[in-house]
Each structure stands twice: as C-alpha cells, then as structure tokens.
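Inspection log for the structure reproduced underneath, given as structure tokens.
Shown here: the complex without one of its protein chains, the others still in place.
Right, chain A next:
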Amino acid sequence: MTPAAVQLAASDGRALHPAASTDNPLAIQGMTVSYGEKPAVFSIDATVPPGSMAAIIGPNGAGKSTLLKAVLGVVPALSGTVAVFGAPLARARHRIAYVPQRASVDWDFPTRVIDVVLMGLYRELGLLHLVRRHHREKALACLERVGMADFAGRQIGQLSGGQQQRVFLARALAQNADLYLLDEPFAGVDAATEKAIIDVLKSLKAEKRTVVCVHHDLATVVDYFDHVLLINVRKIAEGPVATTFTAENLQATYGGRLATTHIDQLMLPVA
C-alpha cells in the first residue's frame, strides 16, 4: 500500500481493503450509493486482479452501472473507498479509460467522429494546446482499431448505434490507459460491432491491460470473460468465471428469475 493510500484510509477512520495493493488495478471497499431512500448499491467490496477481463453481472436495477459510476466519481457515493493500482482515484485518473453507456449522451451534438476521439487526448491537450498532426494520427489509429477510420469526418448523429459504440471505444483507446471500464458496451449493437469490440478488448488483455465491463448477456460471459462480480444491490459473489459463475450464484443473484434449464446452458461443461 502506498503511503498516500494509508493516509487516506486513516483519514477515513478505518483500514483500506487488504487487496488495495499497487498490483490490483481496482479495489473497492464498502461502496454504498443511494439515489433516494433505498440504496442502489449497498456495501460492496470487490477486487479486480491484474490483466483480467472482468464482468459486472446482475439483473436490471441491480446497481451495475451505478457501481461503475461511483467508482469513477461520476455519481457521489455515500461511503466506500476506491483504490486504483493502490492509489486514490484523484491520483490515478490518467491510468483509467471510461466508456459510458451510449445512450447517456446526445448524439445530435454538433461534432465529428474524429473530434470525439480527440476528447480521449484531453489530458495531453489540456486547455490551450493546439491539436497537431500527431494527435490526429493517434486518433485515426484508434479509429482504425475499431474499424471506423473511414468515418472520421462524419457527424456523430449520422452513425448507427453500433458505430457510435465503436467511436466511444476508440476514444477510450486514445486515453491509452491501464484499466478500461466499460458500461454495457455490447448493449443494442449489431453482430459485427460485437465482434469488433470483443476483439479489441481481447487485444487489450493481451497487452496486459485490465478490462471491466458492466454486462447483461449471460450467454456470452463464459466466452468473453475470466472474472465475474455478481451483484444485486449487494455483492453476491466474485471470483474466476470457472468457479464463481455457477447455477447457485446465478440463482442467488437473479432471485430465482432464471429457469434452471436456462442456467445449465450457460455453465462451462464439467470437466
């Protein structure tokens, strides 16, 4: 644990999660968020191991997106601490890239695809630096990775939903981070986009970066991810997909809303 993290924990009046070492990309402790009287997320502890492809899974209204936003400070948390590579969020922002839900922005906004990707270079550009050729080339290379380079000059409202999602991913790639946090990146996209996105995420994993997705499609969990966090306001289970993504845990997460036969189809074949 870094001295600053120790200090932060001390000022919070309790010890940081033992998992908040500099190795773990993300360690959450006691995260509680409330929009009204009922908590949306209640006292969740979780740790994401380095280099993993992690999924946050749970039914609608389970607080998956809220947890992600609270981790990033986008929504205020009632309580809880977050350590990013052992450091408090404020000192680790440059190591994080974020892909919000596509529906969270107005795609009618007057801007072009390339301008959105350039937003990922904000930390480099700051207030007053001019966008130079090497910035543009970097942005174009990120668009190339998601197969959208031909659309660089388009107004963003002229794209299909899947194309918009890929532009958001390109912006996150431009951030060149160590930890990628994505909110429902596969929601409502076409098959070609889903393939393009998972290929990029797997290449990030191959580069030893860590990926965390809020995910709702149980059928693809085993194929795509190696680590899961099952939540339904509270944490139900966390761990490697092979041992944690079990029928029992899914029943507990979804409260019996899944048929047993359905769950059987999702599991890994028993070795």
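Quick note on the criterion: a residue touches a chain if its C-beta (ideal position, glycine included) is under 8 Å from a C-beta of that chain, and two chains touch if they have at least 3 such contacts; residues count from 1.
Throughout what follows, contacts and distances are computed from a predicted model.
Chosen from "Iron chelate uptake ABC transporter family permease subunit", "Phosphocarrier protein", "Phosphonate C-P lyase system protein PhnK" or "Alkylation response protein AidB-like acyl-CoA dehydrogenase", the protein name that UniProt gives for the omitted chain reads "Iron chelate uptake ABC transporter family permease subunit". Residue A:Tyr98 is the one among A:Tyr98, A:Phe151, A:Tyr224 or A:Tyr254 that touches the chain not shown. What chain A contributes to its contact with the hidden chain is residues 69, 72-74, 90, 93, 96, 98, 100, 104-112, 115-116, 119, 122-123, 125-128, 155, 157, 160-162, 171, 188-190.
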